[in-house]
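The other protein chains are all here in position, but one chain of the complex has been omitted.
Let's look at chain A:
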Amino acid sequence: MDIDDILAEVTQAASPQETRDLQELTRAWVAERVAPEILPYPDALMERVLERIRKQIELVEEQTGNMDPKTNFRLIVIQTELERFKFLVRSFLRARITKIDKHPLHISQNSLSYLSQSESRYLTAHQTLLSSHYQSSFLSQFPTSLHRLDDTTGGISMVDAPDADTAVFCRALNDVGVVNVEGTDRAFEINRGDCWVVRWSVIRDSVLAGDVELI
């Protein structure tokens, strides 16, 4: 352990859990908006954040009647921040719902475990509604062999999947080492602090491990 590690431990301890959660949420939000596919739902983080928001709302409700100008100003600050936080949470969840709506079948087949409970409920309910609507409006008049919505025979898959090779901007939080882009000659070394434009598929695992963040 050298001096840098000791310093790091001190700074890590110095920033409170709330600030670290905000950073994590911000990162998750940016990543979710940039990544082509849906990412794992940060269960524990969201639980902590939502609990804090709930408590803060209670606090605001309790103190709204107070006419003391000092408390009043404090309340304005608290409410402003509350709105900022709510925006972050909302935008994060919306980005996820957009992806769920875009690739419902792909997600239900491959990454159902990435969804939160309410998200997977939404996905199932929405899909059920949609397929029963298709069934009643036109599918029932087709031959039975054409009824399926997730047919993969005949060389073309009906399941829309996100394009995992989409180019994304990212920043390395730790040294990643040399990465290869499969199918091309490109190989390069990613070091801590570097910003790169790369294919999502190349850095996907590093992002999930927390060594790289999307920007």
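Basically, a contact is a pair of C-beta atoms (placed from the backbone, for glycine too) under 8 Å apart; a residue touches a chain by one contact, two chains touch by 3 or more; residues count from 1.
Note that contacts and distances are computed from a predicted model.
**Student:** For the chain that's not shown, choose its UniProt protein name out of "Translin", "DNA replication complex GINS protein PSF2", "U6 snRNA-associated Sm-like protein LSm1" or "DDE Tnp4 domain-containing protein".
**Tutor:** For the chain not displayed, UniProt's protein name is "DNA replication complex GINS protein PSF2".
**Student:** Which one touches the absent chain: A:66, A:80, A:98 or A:128?
**Tutor:** Considering the complete complex, A:80 is the one touching the chain left out.
**Student:** Hey, which of A:18, A:68 or A:101 is the one touching the hidden chain?
**Tutor:** Considering all chains, including the one not shown, the answer is A:18.
**Student:** Could you please point out the chain A residues that touch the chain left off the display?
**Tutor:** 4-5, 7-9, 11-12, 15-16, 18-19, 22-23, 26-27, 49, 52-53, 56, 73-74, 76-78, 80-82, 84-85, 152, 155-157, 163, 165-169, 171, 173-174, 179, 181-186, 188, 192-199, 202, 210, 213, 215
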